[in-house]
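Only a single protein chain was left out; the remaining protein chains are all shown in position.
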Amino acid sequence: MPGERLGIMRRLYLELKNQQFYYFVPPVVLFIVVPLAVLAAIKNGAGDNFPECAFIAQLFIPSFAAWWPLLTLKEYLNSPGRELLFVYKSGRDSLLLKMIFLWTLYLLHVLIVFIYFAYVFDYVWFLFIAITIQSMFMIALGYFLSLLFHNTFVPLIVNFSYTSIFVLVLLYSPLSIFQIGTSFNAGSLDKSTFVGVIALILFYGGYQLEKHLYKNSI
Amino acid sequence: MRKLYKDSLLVFLRSKNLSIAYFILLAISLVYFVFCINNFLKYNEIFSVAIWLVRPCILLSAFFIYFSYELVIKMYDHNMVEYLKTFQYGLLKAYGAIILCLLTVVLLPAIMFSSFMLYMYYYSGVQYLPFFIHLVKLSLLYFWLLLIVSTLLGTAMAAKLKTKRLAVYSLTVIFMLLNTTFTDVPFRIPYLLFNSYRTEKILYNIKDFVTVVPYELGNNFTIDAIYGFPMEPIRWILAVFWVLFPLTLILTECFNRKTQKALLATSGLMVLLGVGLFSVRGSTLIMDMRVNSYPFADPFYYLDRPREDYDGYEAGFIVEEYDMDLTISNELQAEVEVTIDNPDLDNYEFTLYHGYVLTSVRTEHGEIPFAREGDYISIGNLYDADIIMFKYYGKSPKFYANRQAITLPGYFAYYPQAGRKNIWDLDQYGYVRNTSRNESQYSVKIHSGLKIFCNLAGTDNSFHGKSNGVTLFAGMYDEIDENIYAEPMRNDLPKREYINEAQEILNDIFDRLERSRPESINLVLDKRFFQVPRNFGLNSNTDNLVIMSDHITSISCNNGTELAMNIMEAIIKPKSASDFQFRMDYLKYLFNRLDENEPLFQTSVDLNLLLKEMGEWRSLTGKYPDMNGSKYKDLSEEEREVHITVERRMYELHFVISEKAAKYLFYESPQKEDNMRLFFDYFTSENEQDYLQLVERIVKEELEHAHIKKSEQAL
Partner (left out) sequence: MLTLKNLSKRFKSKEVLHSINLRLDTKVYGLLGANGAGKTTLMRCMAGLYEPQQGEILYNDEPLHKSKSFRQDLGYLPQAFGMFQELTLYEMMDYICSLKNIAKSKCAFEITQALTSVNLENKAGDRIKTLSGGMLRRAGIAQAILGGTKLILLDEPTAGLDPGERARFKNAVSELKKDRMILMSTHIVEDIDACCDSVIVIDSGNVLFYGSCEELRNIAIDKVYIVKSADSDSIDGDKFILKINELEGEIYHRVLARGKQDYQSEKPTLEDGYMCLVKGLA
């Protein structure tokens, strides 16, 4: 078992390496764009500008959460060599597992950003939890749509469209997973719980599609 | 070719990942139309609905990039290109057929959008031809051309990048995000963090170059009916560029090496031409978060400038006559001849908005040297010449003048004005209404494709007459009644009866105040009335209503009372930024616009408490007299909490004090009529005293008077 896990990690590492410099898009966004944008917001305001930070974090972090997963899924759905990938697939080495691993990897990066936020603002950890779940939702949505359409281009467009619509325009829509407001506390995690449940449903749906994919693979 | 086109359509329709996505997209678009139709039927606000309609354009565009890329890439995925190339123009025909297929696919949504636009026009019953033409152009530029551009971009990406999907994904995402306000957050970083206005400008220029939508997703600024959606010549040029450039790239794949090189050279030239034309695009309406946009350009500019107060500045001369020759194409180009009354001075100062670049100043003796500093021009001795010719060009981000619309109010220094005048008032956060006391004789000729409306008499864009300022408006603008000019598409148009009513109300008010009417509002009825765009009030507290010698400009005119109030507001001068609330309350009582159901009217004002609150407010203002951003950062966490609490309390108190003081002085007080007159004199005088001091004095006097009276009664 540990050997297999190591194998999965090794394969995941190679799949990420295969992305070449596109791999660095989320780290650049997380470690450069988001902190600088938050710093700029602080400098622009009279002082503490937590609502602006929350807005920036929710604008960027969940939307780029699906970047690595979608680029990894591309190899399984769109590349000419995908046949080989399915030939050696073991039951445990599922795409769903890969999505979870990538989500965890992404969250580790987000954690670093939030350690920085913790020095600047108080009470950032509720926001962190909300963003964790939003990221999971975006990955789940990308995973589900990729397997539904056998294509990763559509989920990518849907991913950024969703963020653009619900963070920039329909802030208070019931369909929005984002929380725009001044306070992030235990109470504000109600929405996150609901979003988490939807994400799990999407993961489940995606997994069913994935199993169907194996049966009629190529 | 027809066969190839039909086969390409078959391939599209039989590809599940394309056809299903396409039909789902159409279904969603249809549902969205129904939503927009519903809104339109409810509110009958054609521009607001049109904004909602165009908002998701970029998403539609992204999907069409997807459709076109996925369709074309089939040729590469299935190794068809090699043998297609062996046929005479084989690959060219294949591409041609696919592009025709995609254009067919584009038809449905484009027709849907266009039909809806036209339906809105006919249903609204407005019958205004320029607006109809505007909607047709909107459909053409932002639905048809946009979707065509998207299909060509997707095809070009397939042709050049082929199976490098990651590159295609990245470019599509970048293209999408550049057409939304997603970029506002990172693009603010250079200016806010590093004070690099230049970097911000470069970033936004890149964004503008690839902007293919009329209204960005996430943009919350409204559109002025006079301007409509942006359709300046540069937009059309860019649309043509984004059609031809990808097309050229596609063609490079279809021909042999020699032709390829020629085509690549052509695309290179196209890029140069496109960038070149883009760099001279002139005046465009920019409504977003950048530093040089309509809402922020001037506030930011004047914030960084040293504060200079030119109120009461004596120029030493007046301008007797203006002879203006203006050309308004991409921006304003002007040749203005100014005749002054006093040619003997050693120095002449003029005010001309800093956005206009002065190229030369001449007299009959030839060119003369001048100094340009911000909004001011300094000229030396004229050697007895009394006519000065100014030549300049440029633009203002707010008071735009281009091929699409013109909004140049007479109180704005878009032509040289005598002396030094402030253009922007930092305290009031608004443009200074430079209404000169002196009138000049004007002769104005404007070369423009638009029909221009002016306060002076004239036709065919030639005007002449006497006034203290020349106001020019053009675009979707018209004379809706005799001497009343407005944007016909607005639903709050001014009416002659409102102006009549306002005149009567003002006459009554001044009779009640026992004061003579200021010259400026005599014969309001005879003045031309220009309703100005709503966005005039966006970044300025002072453009609400301006009274010139022969005309009035006003943002709104919903009824006679509101108009009269706005006119009165223009007359009573603000003394400081803090008296705004009190002035508004004063007007409310003066015009009897009260709602006696409000909680304020349920109890009398406790004067002693009022005095106490005023004392508290005064002591709180003394606690942090010079607070700014950097000082705030130096405060500890606890100190910041205290500061925030103090600020909140000050804000609450200020509001309460203004409200209560106004209510007592102008509603409850036995001397309320006298108080009205007193404050009218205060607001219209040069008295620099703070209004609260006056309030405090009156309240104390009345309290004492009441106490004395009570004592007398007791005796």
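To keep things simple, chains are lettered A and B as they appear, and every chain counts its residues starting from 1.
Operating definition for what follows: a contact is a pair of C-beta atoms (placed from the backbone, for glycine too) under 8 Å apart; a residue touches a chain by one contact, two chains touch by 3 or more.
Small disclaimer: the values here were computed from a predicted structure and weren't measured.
Taking the complete complex into account, the chain left out of view touches B. Only one of B:28, B:84, B:493 or B:620 touches the chain withheld from this view, namely B:84.
Set against the missing chain, the residues B:94, B:509, B:532 or B:662 yield one that touches it, B:94. Of the residues in chain B, those that touch the hidden partner chain are 1, 3-4, 7, 10-11, 14-15, 74-75, 77-80, 82-88, 90, 93-94, 256-257.
In this text, only the chains that are shown with their structure count from here on.
Measuring from the averaged C-alpha position of chain A to that of chain B gives a distance of 38 Å.
If you check the complex, the residues on chain A that touch chain B are 19-20, 22, 25, 33, 36-37, 39-41, 43-44, 46-48, 56, 59-60, 70-71, 74, 78, 80, 149-154, 156-157, 160-161, 163-165, 167-169. On the side of chain B, the complex with chain A involves touching residues 17, 20-21, 55-56, 59, 62-63, 66, 69-70, 77, 163, 165-166, 168-170, 172-173, 176-177, 180-182, 185-186, 188-189, 192-193, 217-218, 629, 632-633, 640.
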